[in-house]
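Here the complex is missing one protein chain, while the rest keep their positions.
Moving on, here comes chain A:
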Amino acid sequence: MGATHQRGHLQPWIAFLGLLAAVGLPLDSADGWRLLPREGAFGWIVILLLAAAAYAAVKAERSPVTAILLALASCAGAWAALDILPGLAGHTGPGFWALLLTAWLLAWALVSQLAAIKPRAGPAGFALKLAIPLIFGAWLLVFWQVIVIALQVPFVLIPPPSAIWSKLISSIPILAADFRQTFLKAVIAGYVLGCGSGFLVAILVDRVPFLQRGLLPVGNLVSALPIIGIAPIMVMWFGFDWPSKAAVVVVATFFPMLVNTVTGLAASQPMQRDLMRTYAANYWQSLFKLRLPEALPFIFNALKINSTLALIAAIVAEFFGTPIVGMGFRISTEVGRMNIDMVWAEIAVAALAGSVFYGVIALIERASTFWHPSFRT
């Protein structure tokens, strides 16, 4: 790098030391003769890849070849570690940990290299922005798997990701039924109703200044309260099926929408409003042509907050009683039966659904508020 020092410069050297340790130390603490070079051709491929990547990282710091080598080597190292892991459960040796940490260090070196690249527009920049957190997430899963199996953590405490994945694959019909009950019925209905009514009341509040002064402080107060607590009441009013969950979602999403929309409607400049007045625009014209567009970023902020809030509210509401289907029902009953892998599968579905929901709203926001300064960089 010349004059400027790069932070990641130390990592390849540590990786070299780690590689030596991985090759020279036993993989199995109970069997001193189990070494990585004796694992056959696969072991040698891993060793060569790791060595090549570490060498490339030391020699030619930032080049596509180095990046590809680093990626290949860390993948191979992680793969090898996971591959020989089942035979080592409970008695993993220092060589195994050295292999794992070396692969991780190379992945870290790769991340530092990728992070140093100047952000670019277009699909390449987008892929780069996606790749860095994905590497981090993948390694989180690898460490989870390794630690749970190597230390033989009891299954009821935390199951390894592989078990969760196989449970997820094998119980798709149940998960789909739960998803339909909780997300497609309760969350969507509640979200639409809650956000819609919050928006309409916000317009009303905006039209009547007295309400703005009276209702907003109350709304601000309510938005800090544990609304999830109304779930038992809603179950009592609307029955055990999804309408009671939708009702909780309506209440939970109403106030964020109300408060944000009112704030957004006040966001336009007084000058612009005066201009509208000089055009002799009436209330509705200035609302639709000036103030609602100005309020869009705030409205989308509420929509994004609500997208996750709705799912949380629906799932927690199911803890207070549901028919025998639904994500919250499944989580609470399977926890009781110690089927923790099923619970984690349900959580994975919920996380995915929440992220996709949020992502869709964010995409719509990007398409409809492209003019806003925060997107015009």
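Going forward, a residue touches a chain if its C-beta (ideal position, glycine included) is under 8 Å from a C-beta of that chain, and two chains touch if they have at least 3 such contacts; residues count from 1.
In the analysis below, contacts and distances are computed from a predicted model.
Look at the chain that isn't drawn here: its UniProt entry, checked against "Response regulator transcription factor", "TIGR03943 family protein", "NitT/TauT family transport system permease protein" or "Nucleoside transporter/FeoB GTPase Gate domain-containing protein", names it "NitT/TauT family transport system permease protein". Within the full complex, the residue among A:Val148, A:Leu168, A:Ile227 or A:Met276 touching the omitted chain is A:Ile227.
Only one residue from A:Met236, A:Ala267, A:Ile324 or A:Ile364 touches the chain missing from this view: A:Met236.
Contact with the omitted chain, checked across A:Trp13, A:Phe136 or A:Tyr283, is made by A:Phe136.
From the options A:Gly18, A:Gly95, A:Pro161 or A:Pro256, the residue with contact to the unseen chain in the full assembly is A:Pro256. Residues 7-8, 108, 111-112, 114-115, 132-133, 135-137, 154, 156-158, 210-211, 213-215, 217-218, 220-233, 235-237, 252, 255-256, 259, 263, 305, 307-309, 311-312, 315-316, 319-321, 327-328, 331-332, 335, 340, 343-344, 347, 350-351, 354-355, 357-359 of chain A touch the missing chain (whole complex, contact as defined above).
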